[in-house]
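Presented below is the structure to which this report refers.
Here is chain A:
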Amino acid sequence: MLLEVKDLVAGYDGSRVLNGVNLSLDTGESVAVLGRNGVGKTTLMESIMGLVRPSSGQVLINGIDLARKPPSALAKAGVGIVPQGRRVFASLTVEEHLLISARKRGEWTVKSVMELMPRLGERRTNLGSQLSGGEQQMLAIGRALVGNPKLLVLDEPSDGLAPAVVGQVGDVLTRLRSTGLAVLIVEQDLRLAFDVAERVLVMQKGEIVHSSSTAEFRADGKRAHALLGVG
Partner candidate 1 sequence: GGSLGGGSGGSGGTSGSVKIGLSVPKSGTYAALGKDMEQGFKLYLTQNDNKLGGKTVQLVETDEGNGPQTGIPATERLVTQDQVSAVVGLVNSATASGLANTFNQNKVPLIVANAGSDKLVDTPSDYIWRTSFTNGGVNAPMGAKVKEEIGSGSVYLLGSDYAAGKEQVGGFKKAFTAAGGKVAGEEYTPPFGATTDWQPYLNNVRNSGAKAVYVFYAGSEAVGFVKQFKQFLGGTGIKLYGSGFLTEGSVLDAQGDAANGVQTSLHYSDQLDNPKNKEFVKAYSDAYKTSPTVYSVQAYDAANVLAEALKKADGTTGEAIGAAIGKVGQIDSPRGTWSFNAQHDPDQKYYLREVRVVDGKRVNAVVEELKAG
Partner candidate 2 sequence: MDWFVANSVTMVNGIALGAVLFIVAIGLSLVFGTMDVLNLAHGSIALIGAYVGVAVLGGGASSALSFAAVLVAALVGLLAGVLLAVLTTSVRDHLRQAMLTLGVAMIVGDLLLMVFGGDVKTVPPPPALAGSVPFLGAPYPVYRLVLIGVGLVVGIGLWLLLEKTTIGAVVRATVNDRGMVEAIGVRTRLVLAGVFGGGAALAAVGGLIASPLMGAQPGNDNLMLVYALVIVVIGGLGSLKGAAVGALLVGEVQTVGVALLSGYASFLMFAVMAAILLIKPAGLLPSKHGHGGGH
């Protein structure tokens, strides 16, 4: 197993947001995590990455427990993240973002990322704070890619992207999957989530309450709506 999360409990200042989450992901697999606002999706992603320190439980990468290690340890173990809210560096240029993130050799280089998203090339010298929302999102994705991760964690990557670009992101992610990259994605745009993921998890109140294949999930719209709290 590339990633195994066992009984993960995490929260903020003593209060719990995640109440024992379990999930696993194999090389080349892709999983979507869905759920309403505030159920703890971001907290889950960030505690996998080490950005939030779990209070108990394990985060195993290739069988080694890296829970409570600094995020850099996870990055080195091959996890890359596109965080919610983008978190681009306000005072770095686009190019600098990519340069400092390109720490592992691999398919993705500064050049190939700029080819993938030409807009980033056009804005090469803009500071992070001088990008439009969508440009920032592209940059966040590019930043994760140049690290050549084995597991890509995406927290609402379509947030703020124009439909055409969302489509492109979907295409890119699908292509990445075929190169053996594992993808863990949180997404509100169901179309994108379904395009990318072969398995769907649904979270409610800090727990995973549903797990099925994407096709299975899509087969029963009523149940899906109930799970996602729509209607």
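In the analysis below, contacts are C-beta pairs under 8 Å (C-beta built on N, C-alpha and C of every residue); 3 or more make two chains touch, one makes a residue touch a chain; residues count from 1.
Picked so that all candidates are chains of the complex that A comes from, given by their letters.
The structure displayed is predicted, hence computed values, not measured ones.
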Identity of the candidate that touches chain A (this complex; choices 1 or 2): 2
Touching residues on chain A, where the partner in the complex is candidate 2: 49-51, 70-72, 74-76, 80-81, 83, 87, 89-92, 96-97, 99-101, 103-104, 127-130, 143, 147
